[in-house]
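In this view, the complex is presented without one of its protein chains, the others remaining in place.
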Amino acid sequence: MRRVAFLVVLVMSFIIGSLAFAQETIKIGVVGPRTGPAAATGKAFEEGIAIALDHINAKGGVLGKKLEVVFEDTGGVPEKAASAFEKLATRDRVPIVVGESHSSSALAEIEVANRYKVPFIICEAWHDDITKKNYRWVFRAGPVNSGVVDFYIAPFVKENGFKKVAIVRENSDWGVGIAERTEFNMKNFGLPFVTLKVERESKDFYTELTKLKGENPDIILAYIYGTGLHFFVAQAHEVGVTPKALILDGAGPPSLWDSFWKNVGKAGELELFMSSMHEKVHLTPTSRKFWEDYKKKFGKDPSDYKTRSIYNVVLIAADAINRARSTTNEALVEALEKTNLEVTTGIVKFGLKVGSYEYHQWMPPMLVVQWQDQKQVVVFPKEAATGGLKRGK
Amino acid sequence: MVFSSWRPIKQAMERAGFMKFWIFIPLIFLTLFFPFFLSQYWLHVMIISLFYVMMASSWNLIAGYTGQISFAHAAFAGVGAYVSGMLAVNMGIPAWLGILIGTSIAGLLGLGLGYLCIRMGGIYLSLTTLGFSEILRIIITNEDRWTRGTMGLQIPGFFIEYSKMSYYFLFLIVSVFFLWVIYRLIHSEMGLSFRAVLNDELAASSSGIDTIRVRILAFTISSAMAGMAGGLYGHYLMLITPDIPSLGQMFLVLAMAVIGGMGSFIGPILGAFILEILSEYIRIYGEYHVLLFGLVALGMARFAPEGIMGLLEKRWRLRKIS
Partner (left out) sequence: MAEFLMYLTNGLVMGVINAISAIGVSLVVGIMRVINFAHGELYIFAGYFSYHLSLTFGLSPILAMPLSVIFVFLMGILMERFLIRPTYGDEMYSLIITFVLSIILQNIALLIFGPYPNKPPTLISGATSLFGLFHYGNQRLLSFIISIAILLSVFYLIKRTWFGKSVRAISQDREMASLMGIDHLKINMLSFGLGAALAGAAGVIIAPIFPVTPTGSSAISLTAFVVVVLGGMGSLKGCVVGGLILGILENLGAAYISTMYRHIFGFIILILVLVFRPWGLFGQRT
């Protein structure tokens, strides 16, 4: 008899657990790597989210209710990412999900978003296909591989007169995508280049660097995301490829993590990296407000630009819910398509051209930054530059 | 066919004594009606649990009943998932056919692997299956042009229209089928020879049982089952990654069998559900469930090798005596 009672209690708790409670808050979902090799990005997301929630709730929240965030961990791998998104859609039943910093994870998540018809705004996964697939529920307010290469990396290489390009790319969706676009551009310029593949999560690049040395490049475009980049930069110095050649970190954040200088030592001098944030470059008042409030809250300058990326998309989501005056998915998509919102990197307007990666895409301006004496100096584009490019010998 | 086994099951349960037959009626009722009152989220958890029921039970067939500790079980699931998935993506082969092909290939590989190292004894089987598992994972990870490696491969679902309820019943039917096969096997003449081999190999072989053949057969069937489970899993998630044929998954399957009770019929079923549901709760706090399960499994293997089923059985027996 006791056993039956126990079973009944068990079943009842299942049923109760699956019912939704009435909320006095509105929760949106965030996906990102809280554990794993890119956990530093997860940390950056947490900081950005905190500031976004402060700003939004100070202005009255969303639809008169307080805004909260459920941040699910993707571990940086697609199977966990898909599972995280599914949890947000089915367990937490959030009206909208934002975030992500890995292209492979994002490509898995957009399928789940499509299946459950949950709007999804991506901030830092760059692969073209994410928006090229033209899924109605998927938006991106962040860089896209083709944009980053066509408007920043390729012109940077051309305008600074580099003669021989080396592309080193990891075998991830992002790495393969951005490398292909770079090759396309280099071919158009008629610049000689050589491409080398490395394993994702690799730590030993001696074989590849030895091959590179023989090719004599003067600029190395390193499409490696994670601490692997640190080892690449350090080992390039050991092997003697740098400082004669310059290395450009095609992603950016690894060059900004705390562990960067610990792992690369003096090899970090003159390293270039992509970024969308610099203390002297404030494109909008929101950007300045973000910088100041970050300093007040965390006691230091923001260093990882992904804190701003996630801040932006949380703002966009809240804005869409407010304008739609609803949390239903159709209403949100319609509202998102009409977005005209000032964020830290400009004014967000999503593209509507079907058939290309520009559909539901908005790309913020980016910067090429160089470490000079352990300080960040913007060297491209010229309009935003805070200093000149330094070469090695 | 199922009903001819009904009575023996009932008799076996009553003989075992620790679970009254009429407890099972509400349980079966619940299981059939889960999709109608569980949320999508919990239905998903049930489906994943059923996957692990398939994996843990089929692993238990060789580990619990014939004493061979294979570490290739997750790898065979990976074979099923990737064969079926790649056939679907590259050649448009429907999922049900792909899964059958994947199952057969997994079975064949199991036959080959078993034939190679069962003669040599337990340690060799464990080492070889460990090596096989890692090598398969490395190949899948590196041949990313075909498999997309760690980036993950999107594959079509089993059903044209996505419905969690359909997947639930699919997994339920296949699980029950597996359990039925396993039940018939261990209660058949062959099954008796399994246990004879497990208990005393020397005696078994001197009484004429071809112990090698018996073990190879069990290994083959078990690998084929893992292949089928993997294929179903892949087409449910619609995303396959080298995480499926990983030692991490292998560990989960092993832990479920060990904690539930190796060598018992219900043990792996219990272990699968308990561990999968628990891990959902623990994940709220972080990825600690693997460590926790490891510690529990270690404790079980050390102090209570018969698992939860063993503990329950002992308590019931003690109660009957007093």
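We just call them A and B in the order they show up, numbering each chain from 1.
We take it that contacts are C-beta pairs under 8 Å (C-beta built on N, C-alpha and C of every residue); 3 or more make two chains touch, one makes a residue touch a chain.
In this text, all values refer to a predicted model and were calculated from it rather than measured experimentally.
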item	value
Omitted-chain contact residue, chosen from A:204, A:279, A:292 or A:330	A:204
Sole residue of B:100, B:212, B:290 or B:311 that reaches the chain not shown, by the stated touch rule	B:290
Of B:117, B:151 or B:266, the residue in touch with the unshown chain	B:117
Residues from chain B at the interface with the omitted partner, ascending	63, 67, 69, 71, 116-117, 119-120, 122-124, 126-128, 130-132, 134-135, 138-139, 142, 247-248, 251, 254-255, 258, 290-291, 294-295, 297-298, 301-302, 305
Positions on chain A contacted by the hidden chain, ascending	35-37, 39, 199, 203-204, 207, 227, 231, 259
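Criterion: only the chains that are shown with their structure count from here on.
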item	value
Residues of chain A that touch chain B when the two form their complex	3-4, 7, 11, 14-15, 17-19, 35, 73, 75, 77-79, 82, 86-87, 90-91, 104, 107-108, 111, 115, 171-173, 199-200
Touch list for chain B against partner chain A, complex	20, 23, 26-27, 30, 37-42, 44, 142, 144, 149-152, 154, 162, 237-239, 241, 243, 286-287
